[in-house]
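Sharing a structure below in structure tokens format, with a few things to ask.
After this line comes chain A, so read on.
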Amino acid sequence: MKNEFVRISNLHRSFTEGDTSHSVLLGVSLSINKGETIALLGRSGSGKSTLLNVISGIDRADNGVVVVDDIDLTALSEHQRTLFRRKNIGFIYQFFNLIPTLTASENVALVLELNGYTPTQIQQKTDHIICAVGLESQKNKFPDQMSGGEQQRVAIARALVHSPKLVLADELTGNLDAESGHNILSLLQDLMAQSGGTLFLVTHSLAVAKTADRILTLDNGLLIEREGHFAW
Partner candidate 1 sequence: MNRHRWQSWLTVIGVMLGVAMVVGVDLANNSARRAFSLSLQSIAGPTTHQIIGGPTGIPEQLFTKLRTELAIRSSLPMVTGPVIIRGESFSLLGVDPVSEASVGRHTAGLQYQGLGTAISSRDSMMLPERAATRLHLKPLDIFNLQIGDKNIPVRLAATFPSENPAATDGLIFADIAVAQRLLNRFGYLDRIDLILDDKTSASVRTWLPPGLSLVDSESRNDNLRQMSEAFHINLTAMSLLALLVATLLIYNTVTLSVLQRRNTLGIYRALGVTRKEVFFVVIRESLALATIASLAGLLLGLLLGQVLVELVTRTVNDLFFNLHVTAFIIDPFSLLKGFVVGLGMSLAACSLPAWEASRNQPISVMQRSVLERRWQRRLPKFTIGAIIMLAIGFVMLVPTHGTLVEGFVALTFIVLGFCLLVPVFLILATRSLLRLFSPWLNSTARIAIRDISAGISRTGMAVAALTVAVSVTVGVGVMVSSFRETVNLWLGQYLSADIYISTADRSGTGLTQSLIVQLQAIPGVSSVSPSRVTTIETQFGPIRTIATTPIKGTSSLPLKHSVNNALTLFDQGKGVMITEPLAYHQQLAPGDSINVVTNEGTKALSILGVYYDFTSSTGMIALHRNAYRQWWNDERISTLSIYRDADANQMEVLKAIKMVLKDEDKQIRVSSNREIREVAIAVFDRTFEITRVLRILAIVVAFVGVLSALMALQLERTREFAILRATGMTPKQIGLMIFGQTSLMGVLAGIMSIPLGLVMANILIDVINRRSFGWSMLYHMPTTVLVEALLLAIFAAALAGIYPALKASSISPAQALREE
Partner candidate 2 sequence: MISLFSRLFLALCLMTLIGCQKTPATVASLDLGDILGGQETNGFERALKKRTFHFPQDHAAHETFRNEWWYLTGNVSGEAGQSFGYQVTFFRTAIAPALPVRTEIIEQRSNWAGNNIWMAHAAVTDINGKVHHHTQRFSRANPGLAGATIDPLKIWLEDWTLQSVSNEFPWQLRVNTKDFGLTLELKTLKNPVLQGDHGLSKKSALPGNASYYYSYTRMATTGNIQLNGEQIAVSGTSWFDREWSTSALDKNQSGWNWFSLQLDSGGDFMYYQLLDGRGHADVNSQGKWVDDKGGIITITPNDITLTVLKEWQSKDGKRYPIRWQIDYRAQNKSWIVEAVMDDQYMDLAVKYWEGAVAVFNTESQKLVGRGYLEMTRTR
């Protein structure tokens, strides 16, 4: 499979809380092609976020292999994974997770700064993406001065501004009303279509999942892929 962008095989991850060990991932294997949009369904606590964290290199696997863009993340050091993440991954969270002390455009620019772009490039790219998410008038506002939908747009802009190869979105509509959620989702998909990146959507909304190319379900630590589209 030449088009394979993410390959996960036999991934295990467990957490220890107190004396009890709690296994979240029990041998997950997955392959994602470049440009694909994947939706991941699952109950609360089923390990969706953990899977995302492992793919982005924020978290480590206990066992198994994670290869992203031909790089074996499990073989990298913490520092190397950070640099990898900085360049190749865009992250969108349910609770937006903007830096409260930075304005909308500064939140976006932060990623570019970290990636070493020149000030001019930063200016251009930031303006461009802010424009693209429709927040030109809001760009100098701080997160707590914006609505949830607006904050999530900033989060999308931040996740996409450096054209990452892989965008991970964790319940991105989970904290928004239905209309805003819909708008945000289509905005993200439009932008992804333009950049040609791979999108990994974690959700428990079937409506959201339906917009994806493939739908996966995480259950009891194992990944089940549903072929074709279901009517629920």
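Candidate entries met the following condition: all candidates are chains of the complex that A comes from, given by their letters.
Observations
Keep in mind that, in the parts below, a residue touches a chain if its C-beta (ideal position, glycine included) is under 8 Å from a C-beta of that chain, and two chains touch if they have at least 3 such contacts; residues count from 1.
Note that the coordinates shown come from a computational prediction; the quantities given were computed from them, not determined experimentally.
Of the numbered chains 1 or 2, all belong to the complex, but just one touches chain A: 1. Remark: chain A residues 49-50, 53, 56, 58-59, 78-79, 82-83, 85-87, 89, 91, 93, 95, 97, 99-102, 106-107, 109-111, 113-115, 144, 158 touch candidate 1 in the complex.
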